[in-house]
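In this view, the complex is presented without one of its protein chains, the others remaining in place.
Up next, chain A:
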Amino acid sequence: MTWVLANLGLIWARTLDHVVLSLPPIVLCFLIALPLGWLARRYRISRGIILTGAGLLYAVPSLPLFFVLPAVIGTGLRSPLNVIIALTLYGVALMVRVVSDGLDSVDADVRQSASAVGYSAWSRFWQVELPLSGPVLLAGLRVVAVSTVSLVTVGAVIGVQSLGSLFTDGFQRGIQAEIIAGLVVTVGLALVFDGGLVLAGRVLMPWNRRAAPSKPNVPVELRAT
């Protein structure tokens, strides 16, 4: 505990590093997975290719990827970009399937009636299908956020600073409190990201929240128990 109190500044600095490394992959993977997931759902051929590709991508171990990426894209070995790109790839691997499933989850009747009243394919995607797949997308994004926050720590091994640096440093110098602090703050940060997403979901999808408790045809006395 004394180590923690003496190094609050360091922990805070690493936390900020960690946030800076975590946020871009989460946002980027969502933006990239959106068209890919749409494409995967749209055509049978692209579905097989994209979803299998995404699955394989996720099977690549993270540490080798951190080493290979610089060679492929020409960044420095210790560049934070490696971590951001690698984690974006993992995020895409997860989110592509989620986006495809999310779009699948939209009621066919609703989709058809949207077309029937005059939505173009473009406006129907943005105004109907995307918002209605929101709950599924949110569930996927929560998994991606938490796993990204946890994977960022691996970057410490190649020298990209984050809360993971507290593990590596703690191991090398035998400071148990530092390791535990790194662990606790990482988990805490994951929870904050997760909570933020849940909150955003409530704000952006009010129908989801309000519709749930008042499903029609459920007798009042049954709901009370």
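By our rule, a residue touches a chain if its C-beta (ideal position, glycine included) is under 8 Å from a C-beta of that chain, and two chains touch if they have at least 3 such contacts; residues count from 1.
One rule holds in what follows: contacts and distances are computed from a predicted model.
Undergrad: Would you mind picking the UniProt name of the chain not drawn here, from "Metalloprotease TldD", "Spermidine/putrescine import ATP-binding protein PotA", "ABC-type quaternary amine transporter" or "Methionine biosynthesis protein MetW"?
TA: Going by its UniProt entry, the chain not pictured is "ABC-type quaternary amine transporter".
Undergrad: Just one of A:Pro61, A:Gly74 or A:Gly118 touches the chain that is missing; which is it?
TA: Here the residue in touch with the unshown chain is A:Gly118.
Undergrad: Would you indicate which residue among A:Val60, A:Val128 or A:Val143 is in contact with the undisplayed chain?
TA: A:Val128
Undergrad: Could I get the residues of chain A that touch the absent chain, sorted low to high?
TA: Residues of chain A in contact with the hidden chain: 107, 109-110, 112-120, 123, 128, 131-132, 134, 205-208, 210-211, 214-216.
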